[in-house]
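Of the protein chains in this complex, one is absent; all others appear in place.
Chain IDs A and B follow the sequence of writing; residue 1 opens each chain.
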Amino acid sequence: MPFASGHFRTSYRADLSLVETRTGWGFLTILMIGLVAFPFFASPFLLDLASQVYLSLIGALALMLLTGFAGQISLGHAGFIAVGAYVTAILFKELNAPIWVTLPASGLVGAVLGVIFGLPSLRLKGVYLALSTLAMHFIVTYMGAEYETRRGFATGIVIKPPSIGPFYIRDPLVWYFLLFFAAFVALLFSVNLVRSRSGRAWVAIRDREVVAEAIGVKVPFYKLSAFVTGAVMTSISGCLFAYYRGFVSVEAYSLFLTIQYVAMIIIGGLGTILGAVLGTIFVVLLPYAIDGVGRALEVPDRLTTYMFAIQYASFGLVMIIFLVVEPGGLVAIWNRIRNYFILWPFRRRTLRG
Amino acid sequence: MQIIVNTVVLASLYSLIGCGFVLIYRASRVVNLAQGELMAMGGYFLFTVAMGLFKDPVPSFFVASIFSMALGFMIYLFLMRFMAGESVFAAILATIALGILLRGLITLIWTSQLWHPLEKMGITNGSHTLIKDAVISTFGIVTVLSAFLIYVALFLCLKFTRWGLRMQAVGENPLLASRRGIKLHNYYALSWGVAAFTGGFAGMIQSCDSILEPGMVAIGLKTFPVVLVGGLDSLIGVIPGAFIVAIAEVIAINYISPQASEAAPFIVLLAMLLIRPWGLFGTKEELERV
Partner (left out) sequence: MLRKGLFAMVLSVVIMPMFFTPAFAAPEPYLVGASISVTGPGSEPLAPIKDALDIYFKEVNAKGGINGHPVKLLIEDSMNEPSRAATQARQLVTQNKVSLLILGGLSSLYAPVVQIAEQYNVPLLFLGVCPPEVYPPKADANQFCSTAFGIKFDSSFAVPFIHEQSKGSSLKLALEAMNVPLSRNEIDWAEQLAKGMGIEVVDKEVTPPPTADFTPFATKMKSSGATWAYSYGPWGMEVRTFEALRKLGWKGKYLAYGHIQAEDELKRLKDDDFYVYGTNAFFADNTQAHQRIKAMSEKEKTVYPYTQLTDGWIGATVIEEILKKVSWPATPDKVRESMNQLKVDTQGLKGGPIVWTKTNHYRTTGYYRAYKWDSKKNGIVIAKDWTAIEVK
């Protein structure tokens, strides 16, 4: 969507391009340079945070495609991450498989799981679908726990850093670029998918399923494809997550993880790719921001025990505030700010969206 | 025989938690994922009241119940009221966020220590022998009895009192009900208040029978299979649902493995969703035919 007024598309090529105006290219280049230069100036702590943001972004994009675009409510997201991580762990521990085997394997198993999770969506909608995905999440985590118990990996499974050829991926700087690249690929993929036939079919299913069926969209196929796409992306992110943390254990894949991802897409703004990006940044950084506020306020020692509980509660509070005050999410806020500047000095109430 | 007694007590506990859930869904079609947290709050209210105000069990329970009900009303007033027109997903998420907030507040106010309200009230949870040396605890009996009484009371209220009939009307056809002059918000708030009360009461009993700790909220999660099996909007359905899930759990513990008992309710849930999604007694909602 072009920012500039006075910009007209004069060819089909221009219509299809992702970035249109010169200012658009300008901003993009500046952003890219900034992101590439960032790790050389940032502390390891900020580097870690940024890497976490990229990693979570892949999963958030997947969930946004599934729930935001295709309209299939899924509360089993942590199950996909767990599957990717466990496949990696199992292959690593049992067969000592390298990353170029575990990564596609995670994706493959994720796809199978996506089909399984997606089957109820052919019959159920709304609340029922949500609860079925919730049930499957618990079953997946139970199976993971059983594996850990049976094979004796009590404290969880430790994974060595992956290697491509003789080159070990261990340095935080290397991880930053790897995850940046992965997130970028995922982002590009999602943006294009949304503009494609599949994306349009999904939106049609989300908005008016009966009509979609009537105009010839193969509803079951597209519903399953939404689940499978989301599942594959998420389980690949699960595999990367396992390598990044170097550790797989069932406690990390709780319902709270799913809730964090759902919060990302809701706070970001349901139904937009930009929403997934903004939401991820917000949710990953929020706890640390609250920590920062706590530290900046110089709270006396005794009270810090209470501060922690406040931080714990504030995540829920922030979510509630967003849901009540701004259901459109961060994207809606961004649009408002952007429109204000575009229309300036004319102050006109914009239409929604 | 002991296994049967255990199952009955467990099923009663689930039905107490589940009926609040059904009430809210029936009135406003909102799925309340914070029912476990409401239950825990009830237990904590009881603890605070027993510690500070009254030492005897009966007034403590009574006052704590009032607090729980007030909590339900406040939740509606400050949160769920705004969710009235929003999508299903947003409403579900609002209750999830509410759950997180409540859990944080519990840790803030009461810390994560393990508490025993019974200690403060000075009574003990004795055991009584029933038939053939199957034993039940005092609070086990309280669970079963109160589940029974509350159900009867709810049933009678819904069927025969003006409030109950209006709440049913609001659930079935909100538009028509509001045209008729029934204030929707009041009845939604009422459903939340009653749900918080029944859930809180279950929490109070559980905290006396067992222990009071923040981890209690996990029981609420197991309630979804219960209400789904029975039918999301069927009060009567909660009871068979509770029994089925309780039996599945107990069988899992005794004959499969203890870990399976965590997954068993959800396997039952899945099975139900695939066979008969609207549950045993729920109203048929429109579904897809593939």
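Methods note: contacts are C-beta pairs under 8 Å (C-beta built on N, C-alpha and C of every residue); 3 or more make two chains touch, one makes a residue touch a chain.
Predicted model, so just to flag it, every value in this text is computed and none were measured.
Trainee: Out of B:Ile3, B:Leu53 or B:Leu149, which touches the unshown chain?
Mentor: Missing-chain contact among the listed residues: B:Ile3.
Trainee: Would you mind spotting which of A:Val211, A:Val293 or A:Leu343 touches the chain that isn't drawn?
Mentor: A:Val293
Trainee: Which residue, A:Phe38, A:Tyr147, A:Phe177 or A:Tyr306, contacts the hidden chain when the whole complex is considered?
Mentor: Per the contact definition at the top, the residue touching the missing chain is A:Tyr306.
Trainee: What chain B residues would touch the chain not displayed?
Mentor: Missing-chain contacts on chain B: residues 2-3, 6, 9-10, 104, 107, 111-114, 116, 119, 125-127, 129, 133, 135, 137, 140, 206, 210-211, 213-216, 218-219, 222, 250, 253-254, 258-259, 261-262.
Trainee: When the complex is taken as a whole, what residues of chain A touch the one chain not shown?
Mentor: Residues in contact with the chain left out: 43-46, 48-49, 52, 145, 149, 154-156, 158, 245-247, 249, 251-252, 285-289, 291-293, 295-296, 301-302, 304-306, 308-309, 311-312, 321, 325-326, 333, 336-337, 349.
To be clear about the criterion, only the chains that are shown with their structure count from here on.
Trainee: How many Å are there between the centre of chain A and the centre of chain B, using C-alpha atoms for each centre?
Mentor: 33
Trainee: In their complex, what parts of chain A are in touch with chain B?
Mentor: Residue list for chain A touching chain B: 67, 73, 120, 122-128, 130-132, 134-136, 138-139, 142, 145-146, 149, 209, 219-220, 255, 259, 262-263, 266, 270, 306, 309-317, 319-320, 323-324, 327.
Trainee: Provide the residue numbers of chain B that touch chain A in the complex, in ascending order.
Mentor: 31, 79, 82-83, 86, 88-90, 92-94, 96-105, 107-108, 111, 221, 224-225, 228, 232, 259-260, 262-263, 266-267, 269-270, 273-274, 277, 285, 287-290
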